[in-house]
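Let me begin by presenting the structure, written as C-alpha cells, before commenting on it.
A single protein chain has been omitted from the complex, and every remaining protein chain is retained in its original position.
Should a chain be cited, it is by its letter among A, B and C, assigned in written order, with residues numbered from 1 in that chain.
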Amino acid sequence: MKTMLLTGFEPFDGEPVNPSWELVKALDGTLVTQGDHQARLVAVQLPCVFSRSLAALDAALQQHQPDIVLAVGQAGGRSDLTLERVAINLMDARIPDNDGAQPVDVPVLPAGPAAYFSTLPIKAMVAAMRAAGVPASVSQTAGSFVCNQVFYGLQHRLAGSEVRGGFLHIPYLPEQVARLANGAPSCSLETMTHGLLAALLAALATQTDLAVTEGALH
Amino acid sequence: MKTMLLTGFEPFDGEPVNPSWELVKALDGTLVTQGDHQARLVAVQLPCVFSRSLAALDAALQQHQPDIVLAVGQAGGRSDLTLERVAINLMDARIPDNDGAQPVDVPVLPAGPAAYFSTLPIKAMVAAMRAAGVPASVSQTAGSFVCNQVFYGLQHRLAGSEVRGGFLHIPYLPEQVARLANGAPSCSLETMTHGLLAALLAALATQTDLAVTEGALH
Amino acid sequence: MKTMLLTGFEPFDGEPVNPSWELVKALDGTLVTQGDHQARLVAVQLPCVFSRSLAALDAALQQHQPDIVLAVGQAGGRSDLTLERVAINLMDARIPDNDGAQPVDVPVLPAGPAAYFSTLPIKAMVAAMRAAGVPASVSQTAGSFVCNQVFYGLQHRLAGSEVRGGFLHIPYLPEQVARLANGAPSCSLETMTHGLLAALLAALATQTDLAVTEGALH
Partner (left out) sequence: MKTMLLTGFEPFDGEPVNPSWELVKALDGTLVTQGDHQARLVAVQLPCVFSRSLAALDAALQQHQPDIVLAVGQAGGRSDLTLERVAINLMDARIPDNDGAQPVDVPVLPAGPAAYFSTLPIKAMVAAMRAAGVPASVSQTAGSFVCNQVFYGLQHRLAGSEVRGGFLHIPYLPEQVARLANGAPSCSLETMTHGLLAALLAALATQTDLAVTEGALH
C-alpha cells in the first residue's frame, strides 16, 4: 500500500475559499486502486505564507512518508486542470502573501539550482484526465508566488529520492466566479475531483511517461 | 400552473453532443415552484438548420402553449451562462448549418424589425444564478448563426402577446473540451442545471426587472 | 466632391487621451481619392456624455452636410479595428459618463425602433483594411455605452436619407497600455490611420457590399 500526499492551500487574495483545499480535503483517507497498484490518499493544508509554507510541507512529509506527492494550488483565470512542468528558484510576489510579505526577485533557496522539473508522468496524467472527460493540459510556468515556491521546495526535498512529486494548478470554483463576477472560467468540485482521481491513478500506474507533445511555441 | 418551454439544439460543428439539449432534456416534465408561482417545464429539441428551426419552434409553441419560453444554445468559448439581451434580423453564417446552408447577410424575416429585445427579466435571472453560485452575465450579442435566428424568430412570434421569451447561451461541457483539447472554458451539467433552475424561478417570480447595470463599454 | 464626416470622442474612463479623437483629428481637411471618387474629410469631437453627445452630432451634421459619416470610438481590450454591424436602442452604462450620468436600461429614443444596421459596406471596408495590412473585423455589438448611443442616434438621423453611416471601434494606443500596464492589446496611430484611410476609400467606392461572411456563431 502506497501513500500519496496531496497538499492544498488556505484561501488567499481576499477569497473565502481555496479550491485546492476544497478539492484535496474531501479525498483525505480515500483508497485508490489501479490494477495491482493501491494507494491511500492523505490531504494536508499549507499556509499561503512564504515564511511558513515549506515548514508545513516538511512536517507533512515527515509525518506521512509518502511515495508520491502532488501539491495543488488555485490558478484563478485558468480554464482547466494544469500539471506544471517546472518549478523555478525565484520568488516575485505580485501581491502580499497572507502574512503581508512580498518578496521580489529572491531565490527560494539561495544555493539551489535554477529549477526542478516535475518527476510525475504529467503527460500520462493529462491524457488520463482527458479520457475521463476532464479538461487538462501541461503548463510551462507555475508563476512566481507561493505555489511555485512550494513546488520548488518539494522537488528540492525529493531530489535524489525515489519519491515522485509534482504540482497541479486548478481553476476557480463556480461559486467564486459567481461572487467575483469577473468573467473568469471555473470548474466544479465534482469535475475536478473526477479529474484528480484519474490523474492520481495514472501517476500510480505509469513509470515511463507518454511521448506526446504538450509543448508551447512561446 | 404555468408552462415554461425550454428549447435546446441538436449537435453541430462536428460535435457529438450539444450541451443545450443535454441541459434542457433532463428537465422535461419537471415542476418548479417559487412562492405562489408554479410551472411545468417542457423541453423540445430544435434542428441546427436555418430552413427548419423556426418550423420546429412553431410546432412546439403550438403544442405546448407556454407562458414563458427560454431557448438555449451552445456558445463554445464562453465561460459562463449568458442571457442574451437582443436578437437581430440577420443571418451571417460563419460555418454551414447541419443542412449545409450558409446564408450571408440575409434577414431572418425580410419585412421584420431590425431587432427584438428579450422580454425576460434578464438581470434578475443573472442575479439569481450568481446567488446560487453559478457564473452568469448578460450578453449584448447572440451572434448571427442559428441561435440568433431562433431567438429573433421567437421574439417575433411572441411580440404583442403576454408570453415572455428569451435566450440563454451556455459554455461547452467539460467532456467536449477534454476531447477538443482547445483550452476553452467549460461548465458541468450539474452547475448549469443548478443555474438554469435558479434563473427560471427568477423569471417566474419577477415582473419588473432589476435596475442594475450589466452593460458593456463596447 | 463629397464630404465624409468623422467623429471621435473626448477621453473618458480616466484616460488622458482617446484614440478615436487622435485618429480622426489628424485627418481633418484631408482629401482622399479612389478612382473617380473624391472626398474631403472633416473631423469633429463629441463629448462622452449621454445628454450632450447627440446634440453635438446634430450640429456637425448640420454644419458639414456630409455624404458619409463614420463615428469612431475607443474599445479598450479589442485587438483590431472593428466595424460595427448594429446599434441598439438601449443605454446601460457600466460606468458613469463624463457628466456622472449612468443610465440603466433606458432607450436611446423612447419611440425608436429596437436597432439600426450600419449602412456602410462594412465587409468591403474590412477587406480593404486587411489588404492594406491592418487587422480588422466586423463586430456584432457596439456595447451599451455612449458609443452605441451615438451610433444609434446617427443611424436614426440618417434613416431614409441617402447619407450612409456607421461606427468603427478601435483598440487602445500603445501609450495607453504602456501606462495602464494591463496587458491589453493596442494599435499604433500610424497603423490605425493607414487602415482608416483604406476603409474610407472602400466606403467611397463601394455601392454593393461584398457577400463574404463575417458572422459569429454566438
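Simple rule for what comes next: a contact is a pair of C-beta atoms (placed from the backbone, for glycine too) under 8 Å apart; a residue touches a chain by one contact, two chains touch by 3 or more.
Here the structure is a predicted model, which is why all the values come from computation and not from measurement.
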{"item": "Visible chains in contact with the missing one", "value": "A, C"}
{"item": "From C:Glu15, C:Asp67 or C:Glu175, residue that would touch the chain that is not displayed", "value": "C:Glu175"}
{"item": "Option from A:Pro66, A:Gly143 or A:Pro185 whose C-beta touches the chain left out", "value": "A:Gly143"}
{"item": "Contact footprint on subunit A, counting only the chain that is left out", "value": "13, 73-78, 85-86, 88-95, 102, 104-105, 113-117, 123, 140-145, 147, 169, 209, 211-218"}
{"item": "Absent-chain interface as seen on subunit C, which is shown", "value": "79-80, 129-137, 174-175, 177-179, 181, 183-188, 190-191"}
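Here is the rule we use: only the chains that are shown with their structure count from here on.
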{"item": "Same-residue or different-residue interface between subunit B and subunit C, half as cut-off", "value": "same"}
{"item": "Intercentroid distance (Cα basis), subunit B paired with subunit A, Å", "value": "37"}
{"item": "Whole-Å gap between the CA centroids of subunit A and subunit C", "value": "47"}
{"item": "Between subunit B and subunit C, centroid-to-centroid distance (C-alpha), Å", "value": "30"}
{"item": "Residues of subunit B engaged with two or more neighbouring chains", "value": "none"}
